[in-house]
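In this view, the complex is presented without one of its protein chains, the others remaining in place.
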Amino acid sequence: MPATVVRHQDNLTTRRLIAERTPGHSLPAPFYTSDEIFDLDLDAIFGRHWIFVASEAEIREPGDYVTVEFGKTSLLVIRDDDENVQVLHNVCRHRGARILTPGSGSVGNLVCGYHQWTYKPDGTLIWAASAADDFDTSCHNLRKVAFRSIAGLIYVNLSDEPNDDIDEVASIVEPYFEQHQLKRAKVAKQIDLIELGNWKLTMENNRECYHCDMHPELGCTYFITWGYPEDAIPPHLQETHERYLSAEAELERKCVERNLAFKGIEELDTRTMGFRVQREALDGEGESYSMTGAKLVNKLLGDFDDAKLGRLSMHTQPNFWCHFMADHAITFAVLPIAPGRTLVRTTWLVHEDAVEGVDYNVDDLTYVWRETNAQDAAFVELAQIGVTDPAYIPGPYVPSEYQVDAFCNWYIDKLNTHLDAEAAE
Amino acid sequence: MPATVVRHQDNLTTRRLIAERTPGHSLPAPFYTSDEIFDLDLDAIFGRHWIFVASEAEIREPGDYVTVEFGKTSLLVIRDDDENVQVLHNVCRHRGARILTPGSGSVGNLVCGYHQWTYKPDGTLIWAASAADDFDTSCHNLRKVAFRSIAGLIYVNLSDEPNDDIDEVASIVEPYFEQHQLKRAKVAKQIDLIELGNWKLTMENNRECYHCDMHPELGCTYFITWGYPEDAIPPHLQETHERYLSAEAELERKCVERNLAFKGIEELDTRTMGFRVQREALDGEGESYSMTGAKLVNKLLGDFDDAKLGRLSMHTQPNFWCHFMADHAITFAVLPIAPGRTLVRTTWLVHEDAVEGVDYNVDDLTYVWRETNAQDAAFVELAQIGVTDPAYIPGPYVPSEYQVDAFCNWYIDKLNTHLDAEAAE
Partner (left out) sequence: MPATVVRHQDNLTTRRLIAERTPGHSLPAPFYTSDEIFDLDLDAIFGRHWIFVASEAEIREPGDYVTVEFGKTSLLVIRDDDENVQVLHNVCRHRGARILTPGSGSVGNLVCGYHQWTYKPDGTLIWAASAADDFDTSCHNLRKVAFRSIAGLIYVNLSDEPNDDIDEVASIVEPYFEQHQLKRAKVAKQIDLIELGNWKLTMENNRECYHCDMHPELGCTYFITWGYPEDAIPPHLQETHERYLSAEAELERKCVERNLAFKGIEELDTRTMGFRVQREALDGEGESYSMTGAKLVNKLLGDFDDAKLGRLSMHTQPNFWCHFMADHAITFAVLPIAPGRTLVRTTWLVHEDAVEGVDYNVDDLTYVWRETNAQDAAFVELAQIGVTDPAYIPGPYVPSEYQVDAFCNWYIDKLNTHLDAEAAE
């Protein structure tokens, strides 16, 4: 049947599913399992909103690139000869061959492996052998993608008319990141992990610490009272909470002294580019994600002279979170592959002058989050299998999961906006 | 399009396929290959009829459990603290995580691995940390599934209004099983085998011995004239048939003497819960499924003092058959995974006091049916590949395959009943 009819009917089904959603509860199963909803997510969410793809520290020199895959899309994030960032579709304009295979590296020009059509790192076609006389190379440059860097964090927007909420969000959050000087950082390690669950389960899992008793390594430094309302701290975490309050007081003093932004701002479901940013204290030594809380990199980021600055954490809807400490930073990109498969790309960043084996050790640097990610992947898989069971009924979030609920609210709202726009066409 | 419209159109397609079926012939291809029919099977057959899942011998003590998976469903068959059987959906009522991973074992309580919501073995929610003040635990118990034990064989029914034909079937067949005393048995071995074919091909394969020349190990004891009409015994099996008649006469004498039910009752396609039950003689020593027919377990089931009691075999539509000898019993559960994938779970049961390595040896005990199952799996795979070929035309069953036809009749009749009920809604 005509595509418009199909779309209309699919949209009716989605509207009904949306209507079935009970606020404060997990989503109806098809949002996690259906192929149609997954395609809709790629269109309405990953095709219209600002998606984190990489940080500038991943492409420091001209020709440096990293590819980013989600759905069937492959993007090429590359630094061009003028040292500008470019984001290009990784598809040759001749017969569509993939130009660079997934990964990162450095190139002079972008040469398609099939018939050697050659593009500059900014996407300009400069060579197509034996083309017809009337062939216009300028019509066959690689397709560009809109992007914006927030303090060195690169976001893309696949829409023809990207929303501009990112400008205001950038102006709010950039001050928090300033002193970490991400542009002077480099990649210490990047790990791609495939979680056997829907991308939304990955995001939901990250928005609550209700499960954090199951993260022993993370719990050495991360106050696992995170997300609990003041009056709902469980008894076994009361002592932790006391330490948290005292550590927070110390951190606040330091931040004021050093002009470091720290105040929590939470607009997870109240704007187009939902986000949350806050600098918070760490437990133990309070410096970094180690087993004791002591720093993991001797050379600190930017020009910091104090390692004990807690963690600056930011979350942006729909696919990003990060932690910036004084000694290193970690970014997380959530990239949907299929309804039940999601890539989580974790990148550890250190000062450009930090020397591996001298200033830091990669195994130690990555230990806590490697363990934590593996534990989270297991939770996401359990959840995916369970919500696929016909017996699954959406269940209630507890108060400390209010940010999960906010994520779902944001998501449902953006679907509605998208469907309204389609209906108005 | 609206789900009801889709369902109506799918139903029209199914009705047409049903109309295409020629009695006495194998089913049209989509019944074996289509995703839509597979979903319908899970709904109309596995969602409405009595499905064998386990025997009570598999869960002897409080906390003992075994999971059973078919389609996307996972059931938890468990013995509760009051020593009662419970069948629960294996899905947490919080955010839907799978509670126990597939397998068997023993637990104190059922603790979800994600956020530690804790349920008693009877499904009662007893702990949800930091829930809201108005949270009502009693509304969040694990969902229960209707079940009924026939002589220790546990059947479940996923329907909200389970049909009650199982009561009458139970009253008919229980006398056959009484003296085997399944409740005093234990598991000697359980093997899960995945057959690369539709579940109906697995069932059809089991309802005829026309292929039994290809089961050399089974043929040592099983009279492979089984299913042949008296006047259609093939010449090469005439001698076997003579031995069968003589063995049957001896078995009948014994059964009468010992008050053991033995008479064949066959209602495969003439009632809601189609079944067949009969005690029949075995060849060779006549005691058990060994290569000579000699018993494989020294300690006999129940209080038997004679090993030569043939095999008590029962078949229930849609997913079960079994063989109970004097020395051990074997149950077979057929569990659909996908249109072309089926799990066959075979369980060997012995007297609870039989000692492994002394009274029996697991390799010997399981040998004949491990070989037979592997041969059958190969046949089912050949059939699945062939019926998927566009050149496949349903072919005629021969007279000794009349029970295969009865299985198909039962299946088609139950689909019709289901579609009629849906149409009446």
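Letters A and B mark the chains as written, and numbering starts fresh at 1 in each.
Here is the rule we go by: a contact is a pair of C-beta atoms (placed from the backbone, for glycine too) under 8 Å apart; a residue touches a chain by one contact, two chains touch by 3 or more.
The structure displayed is predicted, hence computed values, not measured ones.
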Residue of A:Ala128, A:Ala151, A:Met214 or A:Ala391 in touch with the missing chain, whole complex considered: A:Ala128
Contact residue for the chain not shown (choose from A:Thr13, A:Ser55 or A:Thr73): A:Thr73
Contact partner of the left-out chain, one of B:Ile166, B:Val387 or B:Ala406: B:Val387
Interface with the unshown chain - residue positions in subunit B: 9, 12-13, 16, 26, 29, 204, 210-211, 213-214, 228, 232, 234, 378-379, 382-383, 385-400
For subunit A, the residues touching the chain missing from this view: 1-3, 71-74, 89-99, 113-116, 128-132, 135, 140, 143
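Heads up, the rule we're going with is that only the chains that are shown with their structure count from here on.
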Chain centre separation (subunit A, subunit B; CA means) in Å: 48
